[in-house]
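Missing here is one protein chain; the remaining ones are kept as they sit in the complex.
By written order: A, B, C and D. Residues from 1 in each chain.
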Amino acid sequence: MISIQSLSFDMPGSTKSKRILNDINISIGKGECFGLVGESGSGKTSILKCLAGQFQGWEGAIAIQGKSLAETSLKERSNTMQMVFQDPYGALHPRHTIRKILNEPLAIKGLSDKSERILKALKDVGLDETFLPRYPHQLSGGQRQRVAIARAIILDPDIILLDEPTSALDVSVQAEILNLLTSLHRRHQLTYLMVSHDLGVIAHLCERVAVMKSGEIVEVVSRDDLVEGNVAHAYTKVLLQHALSRE
Amino acid sequence: MKNAEVVRNSDYSLKARHNPEYTRVALFVKSFKKLCRNPLSASGVIIVALLLICAIAAPLIATHNPLEQDLARVLASPSLAHWFGTDEYGRDVFSRLVYGSRVTLYIIFLVTIIVGPVGLLVGTMSGYFGGWVDSVFMRITDIFISFPSLVLALAFVAALGPGLEHAVIAIAITSWPPVARLARAETLTLRNSDYVVAAQLQGASACRVLFHYISLMCLPSLIVRLTMNMATVILTAAALGFLGLGAQPPLPEWGAMISTGRSYMLESWWLVAFPGAAIMLVSLAFNLLGDGLRDLLDPRTE
Amino acid sequence: SNTPSDQLIIALKMNNILSLDPAASTGNDIAFINANLYDTLIELDPEDPTIILPALARDWEVADDNMSISFSLREDVSFHSGNQLTAEDVVWTFERVLDLNLALATTWKALGFTKENISNLISETGTHEVEIKFPRELDPKLVIYTLATSPSAFIIDKQLVLEHEQDGDLGHQWLTTNSAGSGAFSLEQWIPQDRIIMVKNAQYWGETPSLERIAMRNLKESQTMRLMIERGDIDVAIGMSVPDIRSLEGAEGVDIQTTQRGTLYYVAVSMQNDILANKDVRRAIRGTINYEGINDSIMPYYGVFHQRPVKLGLPATLPEPMYSLSTDEARKLLANAGYENGFTTTIRALNESPFINVAINLQSSLERIGINAEIISGTGNQVYGAMRDRRFDIIVGRGGGGFAPHPDSNLTPLLFNPDNSDSAKLTNFQGWRTGYHNERINELIMQAVSEADSELQNSLYAEVQSIYDEDVGALFPFSQMVNTVAVRQEVEGYLDDPAAMTRLRSVTKH
Amino acid sequence: MDVLTVEKLNVTFRTDEGLKHAVRDVSFTLRNEKLAIVGESGSGKSTVGKAILRLNPPSTRVTAEKLQFGKTNLLACNEKEIRAIRGQHISMIMQDPKFSLNPVMTVGEQISEALSVHRNISRREAKEAALEMLKEVSIADPEHVYSQYPHEISGGMGQRVMIAMMVIPEPDIIIADEPTSALDVSVQQDVLNILTRLIEKKNISLIFISHDLNLVKKFCDRVLVMYGGRVVESIKANELSNASHPYTRGLMESLPSLKHRRETLPVMTRDQNWLTQEYTT
């Protein structure tokens, strides 16, 4: 579904450019949940941004559903891939109603039966139509994240990129969102690429995890290995230890 | 880990989780009430409202024809017949002031509808596209900003010839750059915001993003800026009038009234005092209003 | 007074003081300044301008054929530089004016002098003898008055100026900011648009001035002038606005001097404009000017009631025709002309008193007879520039020379128009600018100029005036200019000159 | 020995929407121990911490039946007295070193300032003490770090500087408001270790504010659980797993677990009554 080969990226700076991704290799199968963990600034978001077309000028090869990403336009990409952001407060336009937020992707694509789709998407994320006329500031963080997810799935993408979708939320709300993601995954056969700094969250959702440190993937482990402490790299061990200590 | 302070459930309790829906109107009324709670902002609102009333109902409020000369009653001091006295042609100063509010509003209105859209367009495009578009636009704004606005306006009016329309054009030419800069700065912070990225991911065109997402967010601060700008516009127009380059006689423009009244100032203080006070009051009102609006929109920094 | 007793402190607007070069400097202010830095061959008595007084020229004689004048110069005159003043300087001075062909050459050209003929016409007949021949038959008084009143007639120090010549400019560049005269005062410092300081010329050929120093300061605000003169911080205030003058009228310690100048205030219409070319329309407009109101409430201290194109007080001047504001008749005239519903037009006027005030008044009067006029105000440049280009409808202006006590000094600038075609570009004649062309008037003016007999001449001028009245010419004088100056009472001997050549050499302070 | 006694602390903010009762009837006593305050975002944890130091903005109303530090009644203190207590007796470690250090003063200046406000000592002495302190918080090159500006040091280092700054006047109580939540997991542990070492060495009582129940379970002695401005439970840290209040339990359970993965996580349903019910220990 997604295959990333020797992806490198230099952030062009005002004085000198800085390498923030170095030789990344990942391949993700259809319907798989793949996780990315790592410390802050290790380049997790950057990988997603490369995929989403936010960063241009990377080196290497990225293919989505076998098609080279470099050759697909943003518009085409938007049909297969959507993204959910970390901060539910910043991801929704503060002056758009929920209706408008959900309507926009449909309007851009020029799709019909808009209201049905909107209602369905809302139902998928466990909200009802009473939310439609509201503005984001009238929703709680969890509800906003649900709307953001609804916006992502309303175009029926195959892949959803999740950038720390719960790290801004309270643990109790986090649980709700994680449950939602699990059930969506199951129902729609979505492919997830999820970023988090919390090993526990990743392990809950994903079958495989890539551990990142300063722009590189230090290792890719499966959930089972993780649970058994079957990890090679020292940094992964630190992460694991921390995660376990929290239980 | 992320800064948890950023994420503050402002309405904590369960009850608040299902807070009542605000309609736009209700929100507006609420904001307006809040604006009026501050006595300073409220007085700004009142004065601006008075100005509007004066302009709309000028014929009803004015006691005389503002243009009618009466050489027999020149420079009469304030009295019951002429509340603010008469000028050197025997025209009623009060009525001229009242009609002058139309000129003032006309200038403000024209300048604002030129400056707002132009500034918004240039600023947002510049900020959004970056690269050479940004460079070109910003160099142009730099050039315009490099002149003090009064000097530039002077130069333009001198170039175009004196007159109200020319003054408006000159003022507009000089006052769009700060607006554009503001819009650009706002756009720069918005450009990478998640909701804009989300829209791009959904395949929204640049146009759509600019008009549906970014402009909308720039508007509040732009409105504040424009409101404050109105005060400057009034002063610049008055200054142009004062230097004889603004509205031309017999139009009762306040600055021009001061300019001509100045010759009679020592004996006939009312010729200068009232228009001066009017300019000050209205300009102050717009400043207060802008201040209040800013408080409303950004309560932390003023 | 707060000012030192050996200094005279004068405040005036220096906007129009652009160049001190006598060949280039237009405007009354420069005439005033140069009159103290330079000398002329002859002078007019400021109290009675018809009296001609000797100056650099001790004596002069008009030839019997009325075709030349010869001057004998004083021999004891030296310039500020120390150079002796000789006939050579005089000749060179006048040749220079026409060679440079700058603004003031116009006066001479009007008399028939040209760049080409000047060297033949003016000649030194001795070290201190000069002869001026006339290019055509001329009333000798005209030449004499020009020599006494034109700001180009100041005698320049040839030797000194030529030392500073650049690129054959006859020292024009240098003289713009320097002086080379023999006057009672010499230029100590000129900071353009700021101040002019003159000091006493101890070697002056006449009576040595009692003032050590004259300081002139640029002051645009009439109010400030008034406050300062009231307080005694300045001695003389020139160019104050009427309200301020009026308030000083009774003030303690300040005298107001009002002197008639020959220049006329007028409302002019363009004959190029089809509507205004209609005689009835012109007559209507002439009858819509509120002569009395304007002269009573706007013009005091700027001008006095006058409606003829020849200035007041000359034997040739006819009695006032007494036009007056009569709206009804004007309306009838308009209807006659086919404009019962009026029309729209523009009024140009300088953006300063009294022009703009008159324009505003005229605008409101015109409105009453249905003429809707828009006022276009601006600087002199914008207003008179448009007039020179014949791009105007109605103008409120001032002009017509009038320095010399001679009808011609008004009539030629105001009415004379030998060629009314656009290509003629007789921009110096207001007759051409307004497009008013009357053959008979041209003839009469030409004839009068060459007429030495006063009696005869006066009758010719009288005819011009009545034809003009009859014909409703394009230019309606409503007032004759007066100059008003406020002078502190401590100042004695300040006598404002009708030709703007106010000389300060006899001023004293106590 | 009770170092700090808080009884029925109430904090009300005046806001545009009216009064906001952010902290309601919070009572606790602090002995020589590590006391944690936990609860979700907005539950009033920081507000309690700030109320003790009287750091809330002027428009805030703070009332309490008792707010006693040693012999001092904190509520009755005037500006000057409270300043004498701040830093010297009670100090507070802020959450994010990036924002909590003055960007235009060197790190060293800021540390030595903390000392010299309260002691009448020379600059040299202050500097030496600060260097000493930097060494104590395990900074390798104190001399160098001393003259650096906050933006030149990493987050973990910044947090150590914060700790050094707050410990240097040797206070009796330190309030740590989410001191590690802005840091990476690998650094977090370091910082916590340093903090533990120092407070034990100097015999300091700690109020540790956090929203991470699991963290405080390990790190602290006692835990106050706050919900909606109210303390819903006060419990020994090691007994957290058998907490009685449904909210505490819900928080504990809703965390995804590595070891015991569940297909769906239990979702807590909030009870209106938690906001009013008196909690019972």
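Note that in this section contacts are C-beta pairs under 8 Å (C-beta built on N, C-alpha and C of every residue); 3 or more make two chains touch, one makes a residue touch a chain.
Note that in this section contacts and distances are computed from a predicted model.
Enquirer: As a check of understanding, state which of "3-oxoacid CoA-transferase subunit A", "biotin carboxylase", "Phosphoribosylformylglycinamidine synthase subunit PurS" or "ABC transporter permease" is the UniProt name of the chain not shown.
Expert: "ABC transporter permease"
Enquirer: Among C:Gly112, C:Pro140 or C:Pro192, choose the residue that contacts the chain missing from this document, as touch is defined above.
Expert: In the full complex, the listed residue that touches the missing chain is C:Pro192.
Enquirer: With the missing chain put back, one of C:His164, C:Arg217 or C:Arg390 would touch it. Which one?
Expert: Answering carefully, the residue with contact to the hidden chain is C:Arg217.
Enquirer: For the full complex, which residue in D:Met92, D:Ile153 or D:Leu255 touches the chain that was left out?
Expert: D:Met92
Enquirer: If the hidden chain were put back, which residues of subunit D would touch it?
Expert: 53, 55, 59, 79, 83-88, 91-92, 94-96, 99-105, 110, 113-114, 117-118, 149, 151, 162, 165-166, 169
Enquirer: In the full complex, which residues of subunit B touch the absent chain?
Expert: Residues of subunit B in touch with the missing chain: 39-40, 139-140, 142-152, 154-156, 158-161, 231, 235, 238-239, 242-243, 255, 258, 262, 265-266, 272, 276, 279-281, 283-284, 287-288, 291, 300-302.
Enquirer: Go through subunit C and note every residue touching the omitted chain.
Expert: Subunit C touches the chain not shown through residues 2-4, 7, 9, 11, 15, 18-19, 24, 26-27, 101-103, 105-106, 109, 173, 176-177, 188-189, 191-195, 197, 215, 217-221, 223-224, 227-228, 231, 233-234, 379-382, 384-385, 387-388, 399, 401, 413, 425-428.
The working rule: only the chains that are shown with their structure count from here on.
Enquirer: Please identify the chain lying most centrally, where each chain is represented by the average of its Cα atoms.
Expert: B
Enquirer: Using the touch rule from the top, work out which pair, B-C or A-D, shares more C-beta pairs.
Expert: A-D
Enquirer: Find the geometric centre of each of subunit A and subunit D from their Cα atoms only, then give the gap between the two centres in Å, rounded to an integer.
Expert: Distance between chain centres, rounded to whole Å: 33 Å.
Enquirer: Would you mind pulling out the distance in Å between where the CA atoms of subunit A average out and where those of subunit B do?
Expert: Taking the mean C-alpha position of each chain, the two centres sit 45 Å apart.
Enquirer: Which positions in subunit C touch two or more other chains at once?
Expert: If we look for residues of subunit C contacting two or more partner chains, we find none.
Enquirer: Subunit A: which residues touch two or more other chains?
Expert: 40, 170, 197
Enquirer: Show which residues of subunit D lie in contact with subunit A when the two form their complex.
Expert: Subunit D residues touching subunit A: 40-41, 184-186, 188-189, 211-215, 218, 250-251, 254-259, 261, 263-268.
Enquirer: For the complex, which residues does subunit B have touching subunit A?
Expert: 1-2, 6-7, 9, 11, 17, 19, 21-22, 193-195, 197-205, 208, 212-213, 216-217
Enquirer: How about subunit C: which of its residues touch subunit B in the complex?
Expert: The contact residues of subunit C facing subunit B are 222-223, 226-227, 241-244, 247, 290, 293, 296-297, 351-353, 356-357, 359-361, 363-364, 375-378, 382.
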